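Data block below; observations after.
Shown here is a partial selection of chains from the complex, left in place.
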Amino acid sequence: MAIDQLAVARLSEQFSAIRSLSEKLASKLQHEDTIIQAMPDVSPPKWHLAHTTWFFERFILKEKNPSYVPFNPNFDYLFNSYYETIGSYHPRHSRGVLSRPSMEEVYAYRNYVNEGIVSLLKDYGDQLPEGVEDLIEIGLQHEQQHQELLLTDVKYNFSCNPMLPSYTEPSTTSNHTTTDHQSQVNEIKFEGGLVEIGFEGAGFSFDNERPRHKVWLNAYQISSHPVTNGEYLSFIEAGGYEQPEHWLSDGWATVKKENWKHPLYWRKAEDGWYTFTLTGEKKLNLDEPVCHVSFYEADAYARWSGKRLPTEAEWEHAMSSIPIEGNFVEEESYHPIAGESYTKSPIKKAFGDVWEWTSSPYTSYPESKPLEGALGEYNAKFMCNQMVLRGGSCVTSKLHIRPTYRNFFQADKRWQFSGIRLAGDLT
Amino acid sequence: MAIDQLAVARLSEQFSAIRSLSEKLASKLQHEDTIIQAMPDVSPPKWHLAHTTWFFERFILKEKNPSYVPFNPNFDYLFNSYYETIGSYHPRHSRGVLSRPSMEEVYAYRNYVNEGIVSLLKDYGDQLPEGVEDLIEIGLQHEQQHQELLLTDVKYNFSCNPMLPSYTEPSTTSNHTTTDHQSQVNEIKFEGGLVEIGFEGAGFSFDNERPRHKVWLNAYQISSHPVTNGEYLSFIEAGGYEQPEHWLSDGWATVKKENWKHPLYWRKAEDGWYTFTLTGEKKLNLDEPVCHVSFYEADAYARWSGKRLPTEAEWEHAMSSIPIEGNFVEEESYHPIAGESYTKSPIKKAFGDVWEWTSSPYTSYPESKPLEGALGEYNAKFMCNQMVLRGGSCVTSKLHIRPTYRNFFQADKRWQFSGIRLAGDLT
């Protein structure tokens, strides 16, 4: 398939830019930090760096370059995450035992594969084999997802160390001070009706966002702002974590089993509440969006407040024309902020800051077609027992998010940068 | 609220009929059978008999009859199933340790409460207090659900005994011989469009079936018959349980962890397949609907066969005008049958035989309102991590099922009489 030279150059440039961001993010860690896995859900940073590299090696270089020599044949076993159809793989919960390959070797691996991809682009020029452009694109989107996971996982790992290390110093260059107070919360109303959601048109999208399709929406409202720490604290202080009537049955069982009393990373001290961040533990800012809550907590908070969570269709319909601006990983704040100067839309913080739980279980769209081959496992096989989140967070790349983007996690997960936006019926 | 005398008499009669069916079902058990709980999901038969009685006592007699004297104050703790808002309760997984109250006492309890309800109806006559009629109605629907569970649980309990006891003798009076061969499977086509689902109108429905609401459906097809044992056996023989590509990720993990190789209760002997039933173990009849499969298996079978499961909206739309006829508990076959003479509809066995897994997670309908008070816990708090099943089974009462009826279980559960009907896209 011919693509123009300019497109190839742009792809090559984009490849280098996104790949080097991973290394920049990892450069703030000590070698010992790159190997820990404090719970099965997180992966060691080194594993993220190697797995994303393996993705390019396995799905592009091995498939499209007949003369390609693998860097290390063991890596197919070690760095395959979950692609059952291409072979067995190292168990997820045991990634933390892999002290070897060392970071040095992983960087050599990255360089080797980077050169392989760049050469491929150069050698073929505008005669790129069928599918290569799409595969590089998906590999880069995949790399961006793991950049977010790397930061998310480092935060969790560090939180388990009683010395509470910082990943980095607080940013001093952010345009948005964290002391900005937010403006008044409003309920924004939508008529609903027979609308369309899902991705259509140019640019990248994942298979799980397609096809665009019709959905009926009753009239609804959605809040102008995500729920803040201060608002969530009222729920805590009203006894929210002791009252089963607000909770789903599975949620209440989790509250009791895990002894939850507040969001992940919060700590109550004599002089008030603290929260752990990637720049160390700090006083809880009541104006920041609440973060690191599970779906169960989001749902209980919504019920307690007399509202509900939006469906993913409502969320997408409401946000579809809002520009992608906000507090993303490029800001280097690595934390949701109180300020809200990004957009003139009446709906604030639709993108960035915190992923917003919806009330929608993660299922396939009508007539959807997963990618063919092993990449069909990328998204589709997780469509059970997970809930959809929307909008990206402060550790998502601005270049990665879309109104139609569907993130998904189990209802009890809290280590993601996940928050709450409320919705309601209009009848 | 005044209701006419005839309605009261009818309610009283219905009350006696449904309540005594429970005792009839239990009468085939020995006392020792009534106390076992072979896994946390099942309850001892005695517990079902007592819990349904407690339901009438707690929600009607205690609430509506100021002079009511409870049979035994401990029973509020022992026989509350999961109503958090009315007090603590005996842990579900420990119901099997409750040898006391004995069956004799439980029957005395049933009589005591039955007399209480019948007196209430007689005393008030057509001046029944607000809500009593609805509460009796829900109590009877609840009793019917537990009649089905009692049989389902006895089957599981007995299957764990190496001697494989029979609950009862095979029925000889059934109109439908189990050797009938089924007619040709057809795919029935529907145009879809903006349709309505959910309950509306007269008669009983649960809060989770309401309100009736609009849903957009793309054109679709649905199979004329549920999948048979013979069809499912082809999936097994083709290696379905060894090939991860057919399975959801959670499903594949379950297959490996539980070492699943076939539906629950199947056993491969030298002379072929057997299945355990409430009338003992018998040769697998290839023409019967496959039963005791999990959602994971239903979904994997559908993907393997190039089709998919229907959504619950598709299912309800397709079945909405089919008469409620079929192989129900009243037939006393206690097993799905091969025969299909019930209905002239092109869609066969829509009701009875096996519950049919849909692809729809169990969530609330738009603008739905759970019941107020503790009974709001009846359905709504389970709307997470469960999948919807439709149509009733051979152990469901014919009087209990509706096209809009929503049953729900976790995706890995197999001890229910659950089967598969396929659907597909038309584009």
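Think of it as A and B in the order they're written, each chain with its own count starting at 1.
By definition in this document, contacts are C-beta pairs under 8 Å (C-beta built on N, C-alpha and C of every residue); 3 or more make two chains touch, one makes a residue touch a chain.
Predicted, not measured: the structure shown is a model, and the values here were computed from it.
Here 2 copies sit in place, and the number of copies making up the whole complex of this structure is 4.
Note that only the chains that are shown with their structure count from here on.
Distance between chain A and chain B, defined via averaged C-alpha coordinates, is recorded as 39 Å.
Against chain B, the residues of chain A that register as touching in their complex are 82, 84-85, 194, 213-216, 218, 244-245, 247-252, 295-296, 299, 359-361, 363-364, 366-367, 381-385, 411, 425, 427.
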